[in-house]
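For subunit A:
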Amino acid sequence: EEKLDPNAKQGGAITITYKDDVATLDPAIGYDWQNWSMIKSLFDGLMDYEPGTTKLRPELAESYEISPDGTTFTFKLRKGVKFHNGREMTADDVKYSLDRVTNPKTQSPGAGFFASIKGYEDVAAGKATGLAGVTVVDPSTVKIELSRPDATFLHVMAINFSHVVPKEEVEKYGADFGKHPVGTGAYKLAEWTLGQRLVFERNPDYWHKGLPYLDKITFEIGQEPIVALLRLQKGEVDVPGDGIPPAKFQEVMADPAQKARVVEGGQLQTGYVTMNTTMAPFDNVKVRQAVNMAINKERVVKIINNRAVPANQPLPPSMPGYDKSFAGYKYDVAKAKALLAEAGHPDGFETQLFVMNTDPNPRIAQAIQQDLAAIGIKASIQSLAQANVIAAGGDKAGAPMIWSGGMAWIADFPDPSNFYGPILGCGGAVAGGWNWAWYCNKDLDAKAAKADSIVDPAKADERYKLWGEIYSKVMEDAPWAPVFNEQRFTMRSPRMGGDDKLYVDPVHIPINYDYVYVNDVQ
Partner candidate 1 sequence: MTSPIAPDAPLAAPVIAKRRAGVLGRLLKRPLAVIGLIIIALTVAGAVFAPWLTAYNPNEQLFDGLTLEGSPLPPNAAFWLGTDLLGRDLLTRILYGARTSLIIGVVANGAALIIGTLVGVTAGYFRGWIGGALMRFTDLMMAFPALLLAICLAAVFQPSLWIVAMVIALVNWVQTARVVFTETSSLAEREFIDAERTIGASTPRILFRHILPHLLPTIIVWGTLGISTTVLLEATLSYLGIGVQPPTASWGNIIFENQTYFQAAPWLVFFPGAAILALALAFNLVGDALRDILDPTQRGRA
Partner candidate 2 sequence: MTAAAGTKPGAAPAAPQPDTGGPVLTVSGLTVSVRGDDGERAVVADLSFSLARGETLCIAGESGSGKSMTSLAVMGLLPQPQARVSAGSIRLGDLELTTLGERRMQAIRGNRVAMIFQEPMTSLNPVLSIGRQLIEAIEAHTDLSGSEARASAIEALKAVRIPEAESRLKQFPHELSGGMRQRVMIAMALALKPDVLIADEPTTALDVTVQGEVLELLRDLQREQGTAVILITHDMGVVAEMANRVIIMRNGRMVEQGSVADIFERPQVDYTRELLAAVPKMGTGRANAAAKPAEPAKPAAVAQVRDLHVRFDLHGGFFGRVTRRVHAVEGVSFSIAPNETLSLVGESGCGKSTTAKALAGLLPYSGDIAVGERNLAGLGRDERKAVRRDIQMIFQDPYASLDPRMRVGELVAEPLLIHNIGTPKERTDRVAALFERVGLSADQMERYPHEFSGGQRQRICIARALALRPKLIIADESVSALDVSVQARVLQLLKELQNEFGVAYLFISHDMAVVENISDRVAVMYLGQIVEMGTRDQIFANPRHPYTRRLIEAVPVPDPARRRPRFARLHSEIASPVRRVGDPPAKLDLRDIGDGHLVAAH
């Protein structure tokens, strides 16, 4: 059993604010910034990560076994785990949950993660209602067979979509299950006033004895980040869910008392510019390389108040497989110009740069625009609502360049493969796909498949190295110009305790609700 924090006392309540509505708390559906970690606290999966890290550990599974060929996973379930409705969780629930999330009727945005499970195609096509690969061996044992070896499968068993739900409750509420979530998690939903607040209460029967620390968490919805910060400064709020708004960042950092309560951490995020490799002139690799060299990443970072670090490859530094030694393309205007000339555009060309319209993305786009102008590329900016940018990216002739900020990629799980599939692989380069660079390199796809078939945890490093190579090769073809990796800055009220890393937990965003506590309980 895990050691508990000796300083932590149980009890107390905290308040967290969010701007946007919480859409749903159905683990099969929720895929937003705010509900992601809420769901993690209401539900559990077979696997999880150690708090504040990216290290996998079993959760509802007590233990697991992987067959030598890496295609069969056998999970032994923890006993005595109860749903919030009091019923004990069994292997049937696990199977039910996986069948449910892959069933097209559920309309889960995460169904694709389970594609490696045997029988997935039939379920996706509506030919079967259950995954053939998932079998209940006995009430506390589940066997999952894969159609191909998948090194990321344990991560998949840790993402929300695979979290276990009780069949009877799902059937009771039907489509409204997301508003009446019942899981096995540390908290249970006590109140949900639409548009105003959600209240989580400690689950007294939580299987993880001693957790959670807090009695109650109130999420207040619809709060402008600036106002949330004002309230934090007044002591009405404990954590601003949307972080420190850019407009207030300098002010907070200039005040030592406030600065002391800011926690900085890495994020599994990369901001990049995609270049449509099927569209002239970006079909020429030299042009794409020139763009990579033309962007003054230092300055872009400065514009967002140094809240990021310049990036030179797709993977963020805290992701396994990140290549520290990789040099990337240095900022070099002269060389960029030369490359452009070589590519037959000595005088540059005109193009478009799409960007999502929320601050600071248009500003970043303008900085990039100016850098491109320095080598003769006149990019006009199209600052649009998120949905419209996504639509343009998924259209082969839609967008020559897109600044990814605000829309794409915060990793679903901490594995290098997560940065490849839909956004750089051939599978995503289809109409309506997410590979906005329309980059398709069959060799790399094969290599990626090879890397993901190295299932043995002992060989993880070998696998990461392979992925590192893949991304190096990607950067040679330069479908992206990585610009920076955003840093997270979370702030907490003085009364909040717990390790700093809980506040920048890479998977529990913004904080790990199960492990934080308050200092002022008696």
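Everything that follows uses one rule, which is that a contact is a pair of C-beta atoms (placed from the backbone, for glycine too) under 8 Å apart; a residue touches a chain by one contact, two chains touch by 3 or more; residues count from 1.
In picking the candidates, the idea was that all candidates are chains of the complex that A comes from, given by their letters.
All values derive from a computational prediction rather than experimental measurement.
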Practice item. Would you mind pointing out which option among 1 or 2 touches subunit A in this complex? Key: 1
Exercise for review: Spell out the residues on subunit A that touch candidate 1 in their complex, using ranges where they run on.
Suggested key: 226, 245-248, 250-251, 253, 299, 302-306, 357, 359-360, 362-363, 365-367, 369-370, 380-385, 388
